[in-house]
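Here the complex is missing one protein chain, while the rest keep their positions.
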Amino acid sequence: MKNKAPSLPGARVEVRLAGSGGQGLVLAGLVLAEAVGIYEGREVAMVQSYGPEARGGASKAEVIISDAPIDYPLCTSVDVLVALSQEAADAYCWDLKPGALILVDKDLVAHPPSSLAVALPFTAIARDKLKKVMVANVLALAAISELTGLVGRRSLEKALIARAPAGTEELNKRAIALGAKLAREYKTRQTGEALPELGSEDL
Amino acid sequence: MHKGRAKLLQGNEAIALGALAAGCNFFAGYPITPASEITEFMSRELPIRGHPFLQMEDEIASLGACIGASLAGRKAMTATSGPGFSLMQENLGYACITEVPVVVVDVMRAGPSTGMPTHSSQGDVQQARWGTHGDHPAIVLCPATVLECFELTVTAFNHAERFRTPVILLADEMTAHTREKVALPEPGEIEVIDRRRPTVPPDWYVPYKTDGSLIPRLADLGEGYRYHVTGLVHDERGFPTERLEEVQAFSTRLFAKISRNFPYLEQVKAFRIEDAEILVIAYGCTARAARAAVRIGRERGLKIGLLQILSIWPFPRRSVEAALEGKRAVLVPELNMGQVRREVLRVNNGRTQIVSLTKMDGSMIAPDEILARLRELK
Partner (left out) sequence: MSTVHPSIVYDWLRHDKKFPHVWCPGCGLGIVLGSLVRALARSGLGKNEVVLVSGIGCSGRLPVYVDVGSVHTTHGRALTFATGIKLAKPELTVITVMGDGDSTAIGGNHLIHAARRNLDLTAIIVNNQTYGMTGGQFSPTTPLGARASTAAYGHIEPAFDISALCATAGASFVARATVFHVVQMDKLLLQAITRRGFNVVEVLSPCHTNFGRQNRLGSQIDMMKGFKKAAVQASRWDKMSESEREGRFPVGVLVDRDRPLYLDSYKRICETAARLRAEGQI
């Protein structure tokens, strides 16, 4: 089920994934870029932060998605911001497009850059339900897919399995399912529809 | 679009793949940000093919090993960034005077000195031209996209082999670290040039005697052609000489073998310049911002165009001259204090207004900044 968010222009979409070093934002960027570029056939460019900032401190990956060849490979006006730490949310929110989707970790970002930010407990769910904090990034990717339709879940799954170490396929699939579920839950809350409790069959 | 399957590739990976596609079968390097991915890639790929990979004790040694390997018949490459490139200048001059094909990748980072290792810069443009001492020709290529990283590395090898000279691929941190979806050309689609080797028997071989091409034939060491290679100015037989007429003839030929091929070496890409009133001249990562600025500016009705320079040395005088024709103003954005602007000024020779947009804070020049500067020209 794809929901195309009306705020995203088709020509050029800018996604910024930010957090602190070790949260796997660069890997998330790679997976998103490959999912869109290789499995969905669109143009894609990705730039990541390097050096000291990649190891602790605020770290980020920027993915540009377009139907035309991409000239400038950096974000100039961000359509989707994912922030998994307060520091990243503070540092990388200055060039958001009006109406941009801001997706933050509910527990790690106490003060989102905007009251319109979508706060979901990626890290907590990854820790509690999957016993792997490190897949919070995958949950976030699945949430992007669910909330924007920018990338299909199947493509994300394929790209992730191609990138991730052998033996983590099941874990990653479950993480994608959970992330999508979280986002669906949120959407339902927004529209006021009732959603069944998160059951074990989803895991 | 090329035939190959689309992949998500980083600029540095594309450089390494370009080298392999061009027949590179020797690599020696020293780790340095932001070029290390090239060295790492070659350390994985060359052993698979049974070819030598070396991590040397420094950049001086890396280029020394490459020149030695090239003399023994290999196609050699090394990769570094500003600080290492400075160390390589000594042996770069040696490769010039001994006319040994070799490819040197310099992924520019903010300098001088250690500078800002993970930030982009275009500060080595003039070093790439004049870094080694003494007067010498230089061929330097400047990619802006991941695909150009691949293509220009192939071109760099072809120029090096064809002209028997070191060729520098001048990338920048931004271009080298950007990942893009690209489809690379298949081996059959790539033109690969190899150096001309002697066809005469060893006894007849005069190592630095040239035919009409001004480019002598190069024999591999150990193939029976026993000759002398020296960084001293040498005569046709390769032996040191200080005889005035021989020295002059040598220096003249060293330049002429490149300068008579200027038209062949010129490589630029024009984007919407035909009816442009204002021209942007850019190269490397800045060219991408400039292209975006032209796209956005045109949407807003601005008559602007871009001339992207790929062959930065020898400076593409003819193409720039032609592009300057009839323009009201020319903007040269670059991540340095105006190293290419001075070349544009030289070529312009007072014809039109040349303005600069320089940046040295480690961040990119954004399309908006170019547009803002263009608006000032109104």
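A and B label the chains in the order they appear, each numbered from 1.
In the analysis below, a contact is a pair of C-beta atoms (placed from the backbone, for glycine too) under 8 Å apart; a residue touches a chain by one contact, two chains touch by 3 or more.
Nothing here was measured: the structure is a model prediction, and the numbers come from that model.
Seen in the complete assembly, the chain not on display touches B. Per the touch definition above, the residue from B:G224, B:P263 or B:G326 contacting the chain not shown is B:G224.
Of the listed residues B:G68, B:P314, B:G338 or B:G362, the one in contact with the hidden chain in the full complex is B:G68.
In the full complex, chain B contacts the hidden chain through residues 26, 28, 44, 47-50, 52, 54, 56-58, 60-74, 76, 90-91, 94, 220-232, 237, 239-240.
Basically, only the chains that are shown with their structure count from here on.
Look at where the CA atoms of chain A average out and do the same for chain B: the two points lie 38 Å apart. Touching chain A in their complex are the following residues of chain B: 6-8, 33-34, 117-118, 173-174, 177-181, 288-289, 291-292, 295, 364, 366-368. Chain A meets chain B in the complex at residues 30, 33-34, 37-38, 41, 43-53, 70-74, 76.
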